[in-house]
Each structure stands twice: as structure tokens, then as C-alpha cells.
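Just passing along the structure, written as C-alpha cells.
A single protein chain has been omitted from the complex, and every remaining protein chain is retained in its original position.
Right after this comes subunit A.
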Amino acid sequence: MPSLNDIQKVLIIGGGPTEIGHETELDSATVQIMTEFKKHGVRTLVIDNNPFSVALEEIQPTNMYVQAVTTENVRHIIEKDQPDAILPSLGGLLGIQIAQELIEDGDIGRFGVTVLGMAPATLRQINNPAALNATLKEIQEPIIEAQVVSTTDEAMGMVEAIGFPLIVKPVSPRVDTNRTICENVDDMLTALNQGFQQSRFDQCSLERSVVGYKEVEMVAVRDVADTKILICGLENIDPIGIHSGDSIVVTPPQTLNDREYQDLRDATFRIATELGIVGVLHLHFALNPANQHFYVTKIAPYFTRGVALAARTTGYPIALVVGALLLGQRLVDVKLPSGYVKQTAIMEPMVDHVGVRIPLWPFQEVPDADQHLDTVMKAVGSTIGLGRLVEEALLKSVRSSQFSPRDVLPSVSNLTDGEMIRQLIHPLANRILVLIEALRRGYSPAELSELTKIDNFYFVKLQHLLLIEQAIKDHPLDVDVLLRARYFGFGDGMIARIWQTDTAKIRQLLADARIAPTYKMIEPTAGEFPEKTSGFYSTFEYENESQSLGERTALVLGRGGNQLGPNSAAEYFTTEMLKQLKRAGYHTILMNTNPNAVAIAPEFSDKQYVDPIQLGDVLNVIHVEHPDIVIVPGNRHYLTRELSKLDINLHVLPPDQETDQPAPEMATIGVSLFVHNQHKLAVGVMDMIAPGMNKSLSQVTAFRMPAELPRSRRTNLVEQAKQAVSERQVTGMIQVLFAPKPDSDSHQLTVVGVRPSRLTEMAFLSKVTGVNWVRMLTRQHIGTLDDAELSAIKVDIHSNRVALMNAAFPFRQLHVLNRPGTTDQEVGATIAFGSSEALTLTNLSDTDELDRIINRTI
């Protein structure tokens, strides 16, 4: 194995399209690690086929492989480009699997490639639960061992050792099955009988059930010299039995005593050392609150949402540090950007605030999915709330979780008692609201804790919030109550609703009483050192640490947590927009609550506010920063309306995806034009492909550029499109939609609509043309786009290279029938290039489906 100093070229295995389980956090970490590699003079290659990837935007085209993330493709790149090392930990579990396959096949050895971050033996273990369990047993880490049985008699023999409740699951099932939790022998016999039938080998596995235990996660980093630091612990409010991605998570843990916490820290360090991880390690534990016993339940030596949460809430720059560690640097030697106190990388983070992450579920877009929360993750995004109080952080996270644009919480008071109890035991996506409702109806924290296995502490906190709510109700327009309410996380909108007034009145009361938030820095030393990090959150205390950035500032409001629809594309948009604003000389300020966002990383803006993107909180930031321009995302209609009433230089970006114009039923061709003053620059002619039989525009979720048309027809369509645009008052990136003329032969196309380009298509156009249209659009808005420059741009709309983009949907994970999805249901997308269509198709993952569609459309 070559010394790490010899590493000049690294291939990063990318994360692929966004899906349930991973969002843009992998892209975010990739960008930061690339930055760190560059600092060390290392050339980075990336394989990824995510059209919304910011990392792909940052990289030279020669270093970029826009291909499906598969073992085969990675092998080809290694053959062709001969990197010194590959980095699997930015590709999630898939990255680990690919690296392992390459080792098994001998490719790693054959090409003398180093796998960064972990030894080959470790990779093998991560992919092989039995081997991993053996290792953990060797170092005496408690694990949950599964026993395989073939008969009910065998199972009965095991019962005594395992004890109830236990879990039965079929071995290698023929159908998609769940684990069954059995409370007694009858349950178990039923589950076994069913399981034996489902198993290909007539076998079932039996294991101890830790359902109801506390789920605690630990995030640590380790260097080559075996120095380890614990970044933070993450406590799941919901017990084991609900996937951690579907649970509300609190950091630092609030209901662990020091001994429990340190025991888990010890276990984390032992495992990091035993597995020889260099970089980041994210572990899950099941902790029995009754006796402090714990089990290791998941080992993830790669970037995850938990790692992103740890970085956002502690202010410790995990990805930058890990970038250096991967190249063989020691923690003591890691140099961080200015702003961080010199030795921040080697100090174990201490925080003096509380962070809460709440999941966002896709049930509004996919209503027929089973909405029960269980061991299979269903959330597609999350938002965080930071505060100095648990109540404050919790309420802020809930307010950010997009229940309401007006910052009020919906009521679930219409639930019958029976329904409510059912939902307490079998929780749905509105879990937190039901918990609050139960307290409202007089259930005690102790009763609810018993029923839900959620620690009593959290009910005490929720009850306290209800007490404050009662005080608000009892004392209309009382300033002391108002301060107290804001102090504990209530929003202006919530208070206005209770007092049956508007937010303007609330703002007036606050202003008259000189109540303003104090912003606190998100930094990892709990005030010990004068860190100058760029992240802030609000609270209502004595000292404010955030001062205006001064002249020429732009405040960009993020879109909040990831949801279905064009959200990864919006994240790409926001990040590129911030870069452009910075380039144009603006001090940039981002407000966002999505811990997995790319743009929220300190690299992309001068300052970040992690606060609810609600009217009152936005106005508070505006009050501190006095930005020259404020940019609000197009999907925030209420916010835009309210802000536009004020004396603010407001821009709506990314553009609103909804228009006043009625959308046409269907379009088959889209012509994209960049319209600026007199210019109507043709950017692309694309086939718009709807996989569904019942074709409608909302089902157009795949695109091909250039459209399968003769050159002359493409040119002709562009002319028609320009004509259509001339007739309307539109600017920016515009898409003119064409469809076959009714009652004519299908070759006759006619204009059926004109709309602002969708975010997904704009990302596609940027990737295909090599021109960053987001930046162009941003410059148009801030008035730095000049005509000459625009005329100089040459776009070949007849390129010989074929590009395809295909949306990805979360149906499989949500256990709903696979069917043509709509644009509202997109979770991500894949992109591919090729010299011919056939070749392009082979580069696209999930080709079967698209192949079928394309063949049908041609």
C-alpha cells in the first residue's frame, strides 16, 4: 500500500440521486472534502449521476464522470484514469459496497489503489453482519445476536436464552416482509409458521427485541494515530421500533446521565479503533433505560444525515477535518480556515445550546402510503431548531417543519380519544401534535411515557409549553407573557393567532417594549474561546453576538427541509445563487433550517442563521443585518406577499414554479430560452417524456436533449418559441411548451404554453450546456448581467451528445405500487450522457423503465 503522502489523485464515489435515507448531505460533504483535498494539492475525480449535484459544478469537466454509481463504472474509471485512491465514504452504504466488490474482485490490488478511510478487512465486515458481529464480540461489545431456526421446537429451545419480546423474521424471504415482534409463545408460533413459508430456506431468525429501548447515536472522528474525538451524541426521542430517520432527534442527549453517555463514548472509540476507521464514524445504540445496558445496533463509517446534523449543531467542521484526516494528517495538525480558533479541530466539541431535528414526511404527495412510523424510514427530509432551551429548540423545529406558512400549529383536537390512544401506540407522521394533544386532554407525563416509551422528560417539557400557551391565552397583549413566549420558542404567528390579532401588532408590541432576539454563535467550545464561526441562532437573552455584515449584503432565505418535488434542484439553485452573489461582491447571509442542505455549509455564505423561515424570524434577521436585497424562494407565497408590503428590495428566487397561466394538459417538446432585455438566447430543445399512459404535463418526469428531431425542425421550434415569448412579458429562463396539434398528423407541433423553467430542468440545462444558468439568472436579478456577455454565449442546441435526465421516486421505500410518478412526487433524479441514445441509456440507472418509455415515444 502506498504511503498516504503519495496520493495525488482520488476518485470520490458519489452519492447518486437523492432518495429516502439520503438527501443533499452527501453532496455537501463532497464539496467540502474536495475543497480540503485541493488545499493539499490532491486532484479529485468524482463519479456521480445526480443532476442537482453541486460537487459536479465545482469540478473540472475532465475530472467528472457523470455515470451511474456502479461497481462496473468505478472499475472502468480506475482502469482509465488510474487514481491513487478511492474514497467510498461519501457514497453512503453503496459506496462501501462498491469498494468491497472491487477488493473482492482483485481490482484494488491489481491497480494498486488505496481505499481511503478504512482497511479492506473493515470494508468486508461492514458488508457482512456475521463477520462484523464476530469482531464486536471479540472486543466484547454487546450486540444483538440472531439465531437461525428451522423448526418451532428449535425456536422453543432458544426462547429461554433470548426472552420475550423477541423478533422473528424469515431468512431470505421470497416476498418483501417485515420483522414481527412477538410478546409471547403464541405470537412467536404464528410468526414462525408464516416466516417458514416465506423463507426460501424454510428458516427464520430469532433475536432479542430491543423495541422500546432508547435509541442513541454517536458521531466520532478518528485519525491515523488513533486519536479520537466524539463530535456529539444524538438522542432519538422515539424509542427503538421507530426508524431514527422518522424520529425526533435531540442533541446533545438530554436524558442520559454522564455514565451512560461516557459508556457509549467508550464503546464508540473501541469500535473506531478496532475497525481502524480514519475519518468519520456514526454508530447507533439501543440503551435500556432501566439498567443502563446497551447494544450496538448500527455501524456507519461513512457520511450520513447524523453526521450532517452533528456538524450543523456543534459548529465543528467535520467534513473539512475528515478531508485532512483521509490524507493522513493527524487531528493535532489539522489547520482550519480563519475564524476557527487554532486548535479547534483537536478539541472535543462542547456546546451550550440544544438542537432538535424533526422529520418531514411525503404523505401529502403520496397519500396512499402507509403513514405509520415503524422500522422502515419514510421521511424525505428534516428541519432543525436550535435554542438555549429544550422547549425553544423543539418548538422552533416544529415551526420549521412546514405545517403552516403562517407559523401556526395545526390542531388535532378532532381526534376521538380512541383514535388518539391508537396513534400514541402506533404513531403517524403528526406524532408530535398527538403527544401535545394527549397532554392537553389531561394525560400525565408518566402515563404517556409508559404508553409511548418516550422519556418522561420530554412530556414535562411539552407540558411546560402548554402552560405558556395558557398564559398567552389568559393575558392578551401582555408584554411580559409575550417575551416569555418568544423566549420559549413561540413564533409571532402563533401568538398572533391566539390573541386574534396580526403579526404586525405583535411586532409593534415587541418593538415598543424593545424586545429583540439575541443571536448566539454556533461554535464548538461553549464560549471557552473567542471563535468566529459564521453560524447563528436566535434566542432571547442578554448578549447578542451577531452584528451586521455592513455594506452590500444579500439575505437569502432557504427552502427549509427537503420534501418531494424539485427540492434537491432548489438546493442546487440556492447554492449556485449564493456563489454568484458573493462573486458580485455581496456579503451573503443564508437563513435555513435544513441540516442536510449544501448551501448551509459555511463555505457558501458569509453568515448562516439557523432559525425558522417564518415572517417574524425573517424580520428579526432583517432588523439586524439591514440587507440590500432579500431573496425569497418562490414556493413561499405568504412570506413573499408579506415581505413585499415592506420597504425591502425583494427578489423571488428560485422562481415560483406555479404560474397564473393555466398549464397545458400535455407537452412533448420544451424549448428553453434565456430572455434578457432584447435577447432571447436558445438554450435547448428537449423531449419531454411522460412515463405514464395517462399522459399529463405533471407526469413529464424524463427529459432528452437534444430532442429527437431533425435540425431544421429544432431550429424552427426555437423560432416559434422566440415568437411566443415576444408576445408575453417574461424574462429569465423560460420554457416554451409544444404539443402535437390536435386533429393533425403528430409531426405538427404547436405552442401550448410558456412558463418559467422548472428548477429541475434548469439544473439539467446547466449540466448539459456547461453554462451555469442559475448564476445567469441571479445576475439578471441583481443587475450585473450585460448584453454583450450574453451575446457571446454560444450554445449548441444540436449537440451530437445525447443527454437524459430521469426523475427518481420514493415509491419502493414507501411500499406503494410502482407507477408513473408526478413532478410533485420526485425525490431526486439521475442524469446520463452518451454519443448515442443507446449508450446514454446504459449510463442511466434504472434504465429498463426509461428504455421502455423512450421506445414508446419514438
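Details
Following the convention adopted for this analysis, a residue touches a chain if its C-beta (ideal position, glycine included) is under 8 Å from a C-beta of that chain, and two chains touch if they have at least 3 such contacts; residues count from 1.
Criterion: contacts and distances are computed from a predicted model.
Only one chain is not pictured, and the protein name UniProt records for it, out of "Nitrogen fixation protein NifU", "Carbamoyl phosphate synthase small chain", "Sulfate transport system permease protein CysW" or "Thioredoxin domain-containing protein", is "Carbamoyl phosphate synthase small chain". Only one residue from A:F269, A:Y302 or A:F738 touches the chain missing from this view: A:F269. Checked against the full complex, the one of A:L206, A:L331, A:V380 or A:L510 touching the unshown chain is A:L331.
From the options A:N133, A:N288 or A:Q343, the residue with contact to the chain not on display is A:Q343. One of A:I12, A:A369 or A:L389 touches the chain omitted from the figure, and that residue is A:L389. In the full complex, subunit A makes contact with the omitted chain through residues 225-227, 229, 252-259, 261-263, 265-266, 269, 331-332, 343, 346-354, 388-390, 456-457, 460-461, 518, 520, 525-530, 541-543.
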